[in-house]
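With one protein chain withheld, the remaining protein chains of the complex are depicted in position.
Labels run A and B following the written order; every chain starts at residue 1.
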Amino acid sequence: MTQRVRFYQTGTFTIGNRLLDPEKRTVQATQERSNSLTSGHRACQGCGEALGARYAVDAAMRACGDNLVCVNATGCLEVFSTPYPESSWQVPWIHSLFGNAPAVASGVAAALRARGKSATRVIAQGGDGGTVDIGFGCLSGMFERNDDVLYICYDNEAYMNTGVQRSSRTPPGARTATTQAVGEHPGNSFNQGKNPALIAMAHEIPYVATASVADLHDLEDKITRAMSISGARYVHIHVPCPLGWGAQPCETIKLARLAVETGLFPLYEAVDGEIVKATPIRSQRPVAEYLGPQRRLAHVMKDEEALAAIQAMADRNIRRFNLLKTDAEA
Amino acid sequence: MLKQIEGSRAVAEAVALARPQVISAYPITPQTHIVEDLSAIVKRGGLGACEFVNVESEFAALSCVIGASAAGARAYTATASQGLLFMAEAVYNASGMGFPIVMTVGNRAIGAPINIWNDHSDSMSMADSGWIQLHAETNQEAVDLHIIAFRLAEQLSVPVMVCMDGFILTHAYERVDIHTQAQVDAYLPPFEPVQMLDPDEPVTMGAMVGPEAFMEVRYLSHHKQLQALEVIPQLVDEFRAQFGRSSGAMVAPYRTDNAQTVVVALGSVNGTIKDVVDDMRAQGACIGSVKIGAFRPFPLAQIREALAGASRVIVVEKDLALGLGGIVASNVRMALRGLPTPVYTIIAGLGGRPIPKASLHKAFDGAMRDEIEDPLFLDLDHKVIDRELARMKEKRRSGPIAENILREMGLVGHKLG
Partner (left out) sequence: MDKPFAITLDIGTSLANHTGSWRTQRPVYIHRLPPCNDACPAGENVQGWLQRAEEGDYEGAWRVLVRDNPMPGVHGRVCYHPCENACNRGQIDTTVGIHAVERFLGDEALKKGWVTEPAPETGKRIAIIGAGPSGLSAAWHLRLMGHEVVIFEAGPMAGGMMRFGIPKYRLPRDILDGEIKRITGLGVDIRLNEKIENIEKLLKSDGYNAVFVAIGAHLARRTEIPARDAGRILDAVSVLEDVEAGAPPPLLGRRVIVYGGGNTALDTARTAKRLGAKEALIVYRRNREQMPAHEFEMEEALEEGVMVKWLSTIKEIDHDTFKIEKMQLDEKGWPQPTGEFEEIEADTLILALGQVTDSGFLQKLDGVEFDRNGVVKVDERMMTGYRGVFAGGDMVPAERTVTNATGHGKQAARHINAYVNGETWQPGERHELAGFEYINKWYYTDAPHSVQGVLDMARRQSSFHEVVQGLDETNALYEARRCLSCGNCFECDNCYGMCPDNAVKKLGPSKGFAFDYDFCKGCGLCATECPCGAIRMEPEPE
């Protein structure tokens, strides 16, 4: 009796795998990776955004043969990477303002086209505040015009750079400096906020995806796919913030993974406004497992109603994006 | 080539002759005709690979040209009024980062109350943003200034705002000499950026600068403005040599010989002022005028020199620093500091209020007798003001001022009840 070899047992979910064909390994596993965001930056210990940015930009660099220009919104990523006189970037990079990165990127793309340099690709990036709140008008405009820009949002679910204030990506119940854990309904309100990936899809742009720092293979695949397409593209990456979430710096990846495995952060991709693929949950976890290690959500653990509401959100995502596929479907 | 043409369309043609590579704009009255024509020129292929990006706001428009300039393209935008305020953050950003963007401002009042007509409140609000600010007196000058502006911006790596009065210039048809492409090409070399986003030579643009270097960065921006004081006259001379026309002077005196009274102003109102000067000279008055062509950098020395012989100065300006008075007048006083010359301020034409020769004549007469309020609000309806002030005194919650005034004046009273 011979069994079908379905998996590589070691390395399938790790960054690298010496057993995989080199072209199937992640960019991060290679010694040749760009390290677009290099050492010496001033991100906090265990920063998910620093990690996510290197993952994404390195993948984009490989996808375009290092012919890349990068536009950055104001925010943690910008501040910790470029305080005079030191820059951590190793790619052509510009920061203009908090809310205009998509428009600046549109201008860069237009200039490159006008100068006959369309082989040079453009990405823009920002945090959830810069992207989903203050920069959303510019982002929508960039989408609507279908400008040749890949926009990457690093979502850490609040304004971390200014001291952890609520953003439209702050999850319900979460404590921030402007949604304190006091009063009858502590933390952030329920039934508010917005989902930029779905809004991006409503623009029917060629490519939209959500990704997580906990699943590098998936993330790199999505960036690579996005880079193979022209026009406006959007990738939304979930990046835990140990400081803002009140979590251990060593648990950044673990929390990102739990966000995916609970269903609270569904991973999917959409082409021309239609979902074409959802990454199935491998081992479903209850939301309490995700909330527990985060001080910003500690009070929710004591509130059965709030806990049930958050579980219901996760369940809805699982249903809506069909995240519990059977083996055959996967 | 001489054309009977609307000011906006003439400016559009001039901008096109400068061969911009990226144009991005958001429509706002009275800037619309400029960008409409440019969009048509681009669409027709008249500008080769030039990209015209229709954006969703002025903030995006200027941001887009910031990106384009950073990526090595000659970039242009135009706006006015609220639009300029909406892009304010990017205005400072463009100059702080030294991008040689050229932007036309079709000068217009700022609300509330919303008003689409001409005054200088908009460009004045951005006067200290680090942009060079040139003011056109005529449409011919507006056309010429745009050519000079690109050259100046790129030579100094600093953005330049060309201000032209909304409607008075933008929508006025008159004879304008439109340059040939060869002439412009000879004057304006292709854009060679000092810094650029380039994968072959990556740099980090837009660093965060702390207290240890911020003062120096600001000083260097100021220094660029001071450099412009030297560069602008050179470019104006070169322009005269190339095009045979004098345009763009930072300071242009008119009949100031032996003038005891000199009137100072920006923009198109200088035409009216010159007529009044002519009339008053004909009547024997020792009066002249000085047009300021560059509000930033402010040519302190040249103005002081131009006004050296005057025993009084009258500044006519289309703006108001609320709670202070005249903005231009304050600047002129700085040019004259240490001298006993009185500087009178006439606030005129706010929100498009006509500035008739007669009113100016009367005001200048008063000033020459040193019998003038300072500041003088030209043609202000004191009856309306007095009634409204009285009513406000009576009743604390007296309703919106603008509406009340209109009701008082019987203009919309029957509609508003």
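Observations on the structure shown:
Throughout what follows, a residue touches a chain if its C-beta (ideal position, glycine included) is under 8 Å from a C-beta of that chain, and two chains touch if they have at least 3 such contacts.
Everything numeric here is computed off the predicted structure, so don't read it as measured data.
Considering the intact complex, the chain excluded from display touches A, B.
Annotation: of B:130, B:202, B:253 or B:375, B:202 touches the absent chain (contact as defined above). Seen from subunit B, the chain kept out of the figure touches residues 96-98, 157, 194-196, 198, 201-207, 209, 213-214, 216-217, 220.
Looking at subunit A, the residues touching the absent chain are 1-3, 5-19, 26, 28-29, 31, 35, 37-43, 45-48, 50-51, 54, 81-82, 84-91, 93, 216, 242, 248-254, 257.
The working rule: only the chains that are shown with their structure count from here on.
Spacing of subunit A relative to subunit B, judged by their CA centroids, is 44 angstrom.
Those residues of subunit B that touch subunit A in the shared complex are 21-22, 24, 49-51, 53-57, 59-61, 63-73, 75, 89-90, 93, 97, 197-199, 201-210, 212-213.
Across the complex, subunit A meets subunit B through its residues 66-69, 71-72, 78-79, 82-85, 87, 89-97, 99-100, 102-116, 120, 137-138, 140-141, 144-145, 147.
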